[in-house]
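Of the protein chains in this complex, all but one are displayed in their positions.
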């Protein structure tokens, strides 16, 4: 991965065969990013698993052929003392049809470009919501306690 | 809704059953945001109505089951003295197929995260274009008069 910064903005370039969630999480850990938006990266994934939240769990779907990445959007928060990366993938296959969902896992294909916008001075949380049964972004974790 | 700011950037978190267009419009009114880009939020909508512009009107399509939000992009301008919010929705359903279009209305499902980038010192307009038959973003409304 390459990563460059300009003010409160980063551009990441992930490389062939990198694990997307692992690489973004490691980036957040290394740069101590505690609050950020991930803004619509493009590129290609070699394979990916996406999920649809059915109210109880994520039902998975495997994408087993390379797909163009049309968007990889989400956020970086902190949960249990570590970076929590939440991404949704929009991707198109050989027939140009588009599939998408919650990103459960992905491996980079030819390349992946991912812009990141940080919120200096902020820490986002991602506590488990008992009501929803999933982790929910909390923009002011201190204020909620 | 939660909303936090860092410089000229906001993150919004909308909550279950909130009306998306109403909540973003109210946010813009409260914070006096007159020029902004809405940058690819993620989350879930419980239901939504999207439209396809056929040259004369928006043909509507109802999404009546929860969809993952893959992108919610657009802009905030001013029209007739009030915030004008224009959003396009990209969303995936239980079969992972993706549908999208002009957002006519939506209700938040589990949650919705929406990054906002403001343009301090700017006011965008959204006057009706007689030629197009719809409101069109005008980045320099004063300059056009």
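Note that the chains take the letters A and B in the order they are written out, and that residue 1 is the start of every chain.
Here is the rule we go by: contacts are C-beta pairs under 8 Å (C-beta built on N, C-alpha and C of every residue); 3 or more make two chains touch, one makes a residue touch a chain.
Computed from a predicted structure; not experimentally measured.
The chain that is not drawn here is touched, among residues A:49, A:75, A:90 or A:118, by A:90. Among the residues B:43, B:66, B:83 or B:101, only B:101 touches the chain that is left out of the figure.
Residues 8, 35, 37, 39-40, 50, 52-55, 59, 61, 71, 73-75, 86-90, 97-102, 117-122, 124, 132, 134, 136-140 are the ones on subunit B that touch the missing chain. On the side of subunit A, touch with the chain left out of the figure occurs at residues 2-4, 6-7, 9, 11, 13, 16, 39-42, 44, 66, 68-71, 90, 92-94, 96-98, 109-111, 113, 115, 117.
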